[in-house]
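The complex appears here minus one protein chain, its other protein chains still in place.
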Amino acid sequence: MSQTNYISKVVSDAHAALDGLEDNMTVMFGGFGLCGIPENSIAAIRDKGTTGITCISNNAGVDDFGLGLLLQTRQIKKMIASYVGENDEFERQMLSGELKVDLVPQGTLAERCRAAGAGIPAFFTPAGYGTEVAEGKEVRVFNGKPHILEHAFDAPFAFVKAWKGDKAGNLIFKGTARNFNPMMAMAGKITVAEVEELVEVGELDPNDIHVPGIFVQRIFQGTDYEKRIEQRTVRAKS
Amino acid sequence: MSQTNYISKVVSDAHAALDGLEDNMTVMFGGFGLCGIPENSIAAIRDKGTTGITCISNNAGVDDFGLGLLLQTRQIKKMIASYVGENDEFERQMLSGELKVDLVPQGTLAERCRAAGAGIPAFFTPAGYGTEVAEGKEVRVFNGKPHILEHAFDAPFAFVKAWKGDKAGNLIFKGTARNFNPMMAMAGKITVAEVEELVEVGELDPNDIHVPGIFVQRIFQGTDYEKRIEQRTVRAKS
Amino acid sequence: MGLSKDQIAQRIAQELRDGWYVNLGIGIPTLVANHIPEGINIEFQSENGILGMGPFPVEGEEDADLINAGKQTITAMPGASFFSSATSFAMIRGQHVQLTVLGAMEVSDGGDIANWKIPGKMVKGMGGAMDLVASAENIIVAMQHTNRRGESKLLSACSLPLTGVACVKKVVTDLAVLEIDPDRGFVLLERAPGVSVEEIQEKTAGRLVVEGDVPEMML
Partner (left out) sequence: MGLSKDQIAQRIAQELRDGWYVNLGIGIPTLVANHIPEGINIEFQSENGILGMGPFPVEGEEDADLINAGKQTITAMPGASFFSSATSFAMIRGQHVQLTVLGAMEVSDGGDIANWKIPGKMVKGMGGAMDLVASAENIIVAMQHTNRRGESKLLSACSLPLTGVACVKKVVTDLAVLEIDPDRGFVLLERAPGVSVEEIQEKTAGRLVVEGDVPEMML
């Protein structure tokens, strides 16, 4: 134990970051589509062979990238997501009953993650009222409008990806790669952050931090980011 | 209507920003102690003479500064706050019954503001369970721990203060002057932001914005900031 | 004949008002951004975490860290901001976004909408649609008046699983502009150029209210 006057979260690499990850755990993954996903951690989990994973993630990746990699290897038992549309293997496993799927409205998904991190066990939202999402849930009217009660998630592990991070675990994201990462970082009992650039403490402006280090238990410098683009759309030069 | 491709929120000054503020409204004020308070807006409200205000603010200022200015002039009817300890006039008015006071735990206050801005009408929190704060409130046990149901605030007006802002209403705060300002900006139907430096659109990095302009209806360049320090504490040079 | 997809978007763009924040869904709604009227300042919100979304990038300037909710590469306008999904849906749920435009499979004359699930078919998920329709004060649906089998998509009650109830305010199709009055049904406001009231009546299964002369759209 050396005197650093900050709490170091640095681990050597993605494999070291998985310490304690066991079969049949619930695991959160940041990202929206293939944007801002923890590429290194996903690859490491595939290599480790952890099975029976209940994934909480907005999407399920594509066939050969993102969480699709863990679907190929049948490491995922259940998927909690808002949209899972771009993955043939996902569809096959779901239709065959191998994969359980729980679809959650995207805003509710985001808020249930934040709630988990913020110690809010449950909250009311109008999203999904009158639909099958509301089945079995408590309904209450506020200001004349019906709302349903939604509960915080429980996540022993969360994997997030940031643009920059420092050794104390502070994170900064770039563009729309932020998405679900901050709330999932808050929600994870053990949150693993991989970053494109790991810097010394003091290099990041404390005003610019998107996720304070208290929400991050392990951080490592990622490598070989592919950052695949799902829908490359361009306009003509004018 | 000129084509700017952003939505301009600029008003000329604090007085113009008060358009529509009427007697007996509920009004939020950002700040913690005297740190990050909307000095210009408070002065303008005093000059305008609006009365019967229900204030939602973490603190009540000191006798001759901050919300204390509106207490001196008896413009405040009710105070919703977590701590009101540094104000003799406040004490006098409260003991005489002129001023109603509703004390709310600080974290609950912050979350009720955020909830108002986020369309969450109510949420459960453990804070205050078993105390007089919980009286008359619904109690429910989650994970073996009792929680109480708290409701979002309703605020026709919110006044906040930022370090920098652009014409589209995007805000950036400095240090601990952020405090309650972001959630109150979210909560106000009409949110007025005063800033130490008003810049052109495009000058602020979109990654660094603490409050997106959608939460701000009016912004103006503040003047003559006093930024008074409540407890000046120093250490010896070593 | 009815409107092209781009013309539907063009007509919807006439509903835009200066100073509105707008969320556009995938498909026809996305095209609305190409038709902002002169002198109207709008900021587009995409629920994956951007306000002030700009057009697609020119080739070579695509950024994997800058996409919209349809996962398309985009750009950011001056004055843009990035934020988390929780903050993004705080904007939506908190009714800070003035207009939501989205597609639908079915709309009922009470304003219910179904646009996420067809029983027996692969379900892709509702994404942010349920949050959007449950929260937005002003929802315009952009869709074809009939489905591929020629059946009306404007019904007395949706047959598909719902996305939201009593939320749609207006529908713009290839044939008509209709306002939803929950007490009376689809109120016909405008016809597409060359489309008759009779054709719209024929292709509308839900209650349709026709009052006086129904003008043609101005495009």
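All chains are identified by letter, namely A, B and C, in their written order; residue positions are counted from 1 within each chain.
The rule we apply is simple: contacts are C-beta pairs under 8 Å (C-beta built on N, C-alpha and C of every residue); 3 or more make two chains touch, one makes a residue touch a chain.
Just so you know, these numbers come straight off a predicted model, no measurement behind them.
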item: Among the chains presented, those that the missing one touches; value: A, B
item: Residues from chain B at the interface with the omitted partner, ascending; value: 32-36, 58, 81-86, 91, 94-95, 101, 103, 105-111, 113-114, 125-133, 163, 173-183, 210, 227-237
item: Residue ranges of chain A at the interface with the undisplayed chain; value: 1-8, 114, 116-120, 166-168, 170, 186, 201-202, 206-207, 209, 212-215
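Everything below uses one rule, namely that only the chains that are shown with their structure count from here on.
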item: Chain separated most widely from chain B, comparing mean CA positions; value: C
item: Computed distance of Cα centres, chain B from chain A, in Å; value: 32
item: Centre-to-centre distance between chain C and chain A (centres being mean Cα positions), rounded to whole Å; value: 29
item: Shared interface positions of chain A, touching two or more other chains; value: 111, 125-126, 173-175
item: Multi-partner residues of chain C (each touching 2 or more other chains); value: 50, 76, 82-83, 86, 89, 92-93, 135
